[in-house]
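Every protein chain except one is present and positioned as in the full complex.
In this document, chain identifiers A, B and C correspond to the written order of the chains, with residue numbering beginning at 1 in each.
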Amino acid sequence: MIQFQCDYNEGAHPLIMENLLKTNMEQTEGYGLDPYCEQAREAIRNACKAPDADVHFLVGGTQANATVINSILRPYQGVVCADNGHINVHETGAIEHGGHKCLAHPSKDGKINAEQLDNFLAEHFTSPEAEHMVQPGMVYISFPTECGTLYTHDELAAISKVCKGYDIPLFVDGARLGYGIIASKGDVTLESLTLLADVFYIGGTKVGALFGEAIVITNAKLKKDFRYNIKQNGGMLAKGRLLGIQFLTLFTDNLYFRIAEHAICEAMRIKSAFLEAGIEMFVDSPSNQQFPILTQSQIATLAKDFLFESWGKVDADREVIRFCTSWATKPENTDTLIEAIKRL
Amino acid sequence: MIQFQCDYNEGAHPLIMENLLKTNMEQTEGYGLDPYCEQAREAIRNACKAPDADVHFLVGGTQANATVINSILRPYQGVVCADNGHINVHETGAIEHGGHKCLAHPSKDGKINAEQLDNFLAEHFTSPEAEHMVQPGMVYISFPTECGTLYTHDELAAISKVCKGYDIPLFVDGARLGYGIIASKGDVTLESLTLLADVFYIGGTKVGALFGEAIVITNAKLKKDFRYNIKQNGGMLAKGRLLGIQFLTLFTDNLYFRIAEHAICEAMRIKSAFLEAGIEMFVDSPSNQQFPILTQSQIATLAKDFLFESWGKVDADREVIRFCTSWATKPENTDTLIEAIKRL
Amino acid sequence: MIQFQCDYNEGAHPLIMENLLKTNMEQTEGYGLDPYCEQAREAIRNACKAPDADVHFLVGGTQANATVINSILRPYQGVVCADNGHINVHETGAIEHGGHKCLAHPSKDGKINAEQLDNFLAEHFTSPEAEHMVQPGMVYISFPTECGTLYTHDELAAISKVCKGYDIPLFVDGARLGYGIIASKGDVTLESLTLLADVFYIGGTKVGALFGEAIVITNAKLKKDFRYNIKQNGGMLAKGRLLGIQFLTLFTDNLYFRIAEHAICEAMRIKSAFLEAGIEMFVDSPSNQQFPILTQSQIATLAKDFLFESWGKVDADREVIRFCTSWATKPENTDTLIEAIKRL
Partner (left out) sequence: MIQFQCDYNEGAHPLIMENLLKTNMEQTEGYGLDPYCEQAREAIRNACKAPDADVHFLVGGTQANATVINSILRPYQGVVCADNGHINVHETGAIEHGGHKCLAHPSKDGKINAEQLDNFLAEHFTSPEAEHMVQPGMVYISFPTECGTLYTHDELAAISKVCKGYDIPLFVDGARLGYGIIASKGDVTLESLTLLADVFYIGGTKVGALFGEAIVITNAKLKKDFRYNIKQNGGMLAKGRLLGIQFLTLFTDNLYFRIAEHAICEAMRIKSAFLEAGIEMFVDSPSNQQFPILTQSQIATLAKDFLFESWGKVDADREVIRFCTSWATKPENTDTLIEAIKRL
């Protein structure tokens, strides 16, 4: 079976494995205080052009989301998000476990917009009953979204402006950030994202690493005592240097974005194949996740040779299906899939 | 500098690195549902002689402790532990973050005893004011303890009996389990521990793995929905097979205990050196952590060439110091340390 | 200004005040262990025809909801409710504060239905990704709802049946239970509700008491250690007898329902007045809350003499307005309001 069901089927980029092996028997301090972590932090600060940013390494996305959100919100505050945002649907209530409500907003394509946000915040803060409701305390968006779509730079800037107007931090979940930046073709860059968000993370797990997410905090008010939060949320890796070595590798010679480009290229080939086969896409995704709407018969045919994920029913016969590529997708596997699509 | 400050200075055992490398580009399902995890679970069940046990892999100790404890307790219940237990002092309140009080009991050597426990439980459950107090809902002990000491089989059996009498689960933190089992010289075995505890974990991070703790649940009442808890607590590793491969390696050909034996051997050499130098030990530890009581001048001398950790002041001049060995400790480094001790 | 903005503008029914005064200097035990609480419990068990029910008295509704929900759910479980349910919108995240997600379902009239519920539960428990999502652990409905509407007996029975099928408790928020029972005209009785719900509460605050909600637990599995939960959630009133005396008074000679009837009678007069004036109602409420849709000019006119609450905009000019009656509503105030409505 060829696997397209997610972007974390394989291990790590060979260069990462090489560096892990090379340094395996070195002795270093634990908990991210080693020289590799320090160099990786510096490399990321350089890539973001944010010399004052704080950079922290965590193992996974749910952990990163919970740690950041718990560190920002007061107990009576919630996090504004799209109703299909990862924190709202696929983290088994990790955010509520920390005491906070996801203030979910309807979204078809995974995005929320500045106007919707502005209206909601205005309504809350002018309501005579505000104190009976959860106070919006931050905004969470994903780039790219869970549907593979992207915010444009202008959309991000508009959301960022609304947030600043209410003094509410903007947090960007970048579990697939590399794919998003490449897919945006220069519209959104790591540098511009750094300027617009108060805190975001650079996903490693899905973009070349064995595991790891690099949290970048630019808003000075959010930096204090962050490591206490990491430890409390179970995210302080003993052998922290494993994260340092991986991110140092990814942010050396632009590896992170170079391998992301491969995934986008493969995804575009798949997308084209579906479109040429006359198959409708659920959303117009420019990134590494593609969502064709397939009939049960088409699904059954493809399921003989490929693993993929169902994204929900459209009607009695049709279903949204997700195909993911990654840095590790073999072009010959994509070829095989494209052939299969043509035969549908 | 030669590092003895903890048992997670190096990476992983070379065989683990080899297996990670060998399987790196294979495609597997995520979240611990891959064949390697399944084989590792089976290997652990075999080693424990517990064919019905549930085995789950988590990344780190704080995460494992919080997940297990959150999964067992009702909101108004707390976890009984030694006052110097890891959950009570060194996890930044991860247990309280989940809503639970650590019901800490005085302990000099890291152990609690059955009588102390029985009295406490009897007192609570017969108190007319019980409902105004946190109800003891489980017991947490470490094997070995944070001070390197060990419960004997009989001590464990007595604690286990008290727990069963009150229908309260016994949870054993085995972050250094391999070292403890070896150090106990046959008194406590993986098999006997499995029979006495309701749930425990087999520490990988400190015993040969890059990271990872294998939770073993034998009490059927504690098994239900455990994976929901893992996910909610941020502990479900996307590329779960990394854990499977590591534990499969450790539990093949008894590697886990073979490498633990090396650490104990090196620790005993260090212990003898201190004792021969007439230096008092804080506790009589048979395991991989040794706690000499040193003067400021002795500390200053050793600090020139070695990293170690302070464990607290004894008086104006003297301090308890921790030296850790591990599977990775180089005998020549131990030799150098022993020479230095002799010169003190 | 005449106040119709809520059903807790006045103090308590005169008989309650009389009994509080009469017993004021008596000495009793605290925390609900006094004879008045015991008698009140017995009176409620009799009224419910549930001799084995556990009855607990709490001060307010948010506290009662949080305590019941925290006592039932495991950490990874959430509570299914209508999106306009009180716990989801007007309790400042008290449920999330306890670690639980409100699994909110779209509802126009405050009700959810058995089919919607069944589909949702079936979908969760058959999903291959279930463990990545919050598990539905109980169902919360309000009787009457926040919109004044009522479930019929058959609707309740259908929901109850779905819950039992999934072994998920059904919790009924009865903050206005007296008004609901009376408004249902024999369709839903205290007795039938007791049989259909696993736990519910009888609202006192809005139906004649100074404060107080009587939680009735019929499902034996939910009874254990409930008083620990009350205490932990800050709901154990020191002078608990104040609650006992109030509920004993309300459940003597059927006072609770007799005074509820008055509120319904006054509400129906107001409803008729609006309908006769050709004013549309947002929902067809048979209970003590009425929701006319008024123009800004109508609102301005009524606001000169009456206090009422806005329930949200319908369009640029029109707004849903809430008028509440209660056991304490003076008929002459209703008369004055009806005259004003006629003049609109």
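Criterion: a contact is a pair of C-beta atoms (placed from the backbone, for glycine too) under 8 Å apart; a residue touches a chain by one contact, two chains touch by 3 or more.
None of the values given here were measured: they were computed from a predicted structure.
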Hidden-chain contact residue, picked from the options B:A82, B:V134, B:A214 or B:V320: B:V134
Hidden-chain contact residue, picked from the options C:T205, C:T218 or C:Q289: C:T205
Chain not shown: contacting residue from C:I72, C:A197, C:L237 or C:V320: C:L237
Options C:P75, C:G93 or C:P292, residue touching the unrepresented chain: C:G93
Which of C:C37, C:V59 or C:L294 contacts the chain that the document leaves out: C:V59
Residues of chain B (touch criterion as defined above) contacting the omitted chain: 75-76, 78, 89-93, 96-102, 129, 131-135
Contact footprint on chain A, counting only the chain that is left out: 70-71, 74-76, 98-99, 130-132, 135, 225, 227-229, 231-232, 236
For chain C, the residues touching the chain missing from this view: 2-3, 5-6, 8-12, 14, 17, 20-21, 23-30, 59-63, 66-67, 91-94, 97-98, 205-206, 210-211, 228, 231-239, 242, 328
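Just so we're on the same page, only the chains that are shown with their structure count from here on.
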Separation of mean Cα positions, chain C and chain A [Å, integer]: 42
Chain centre separation (chain B, chain C; CA means) in Å: 49
Interchain centroid distance [CA atoms averaged], chain A/chain B, Å: 33
Where chain B touches two or more other chains at once, by residue number: 98, 228, 231-232, 236
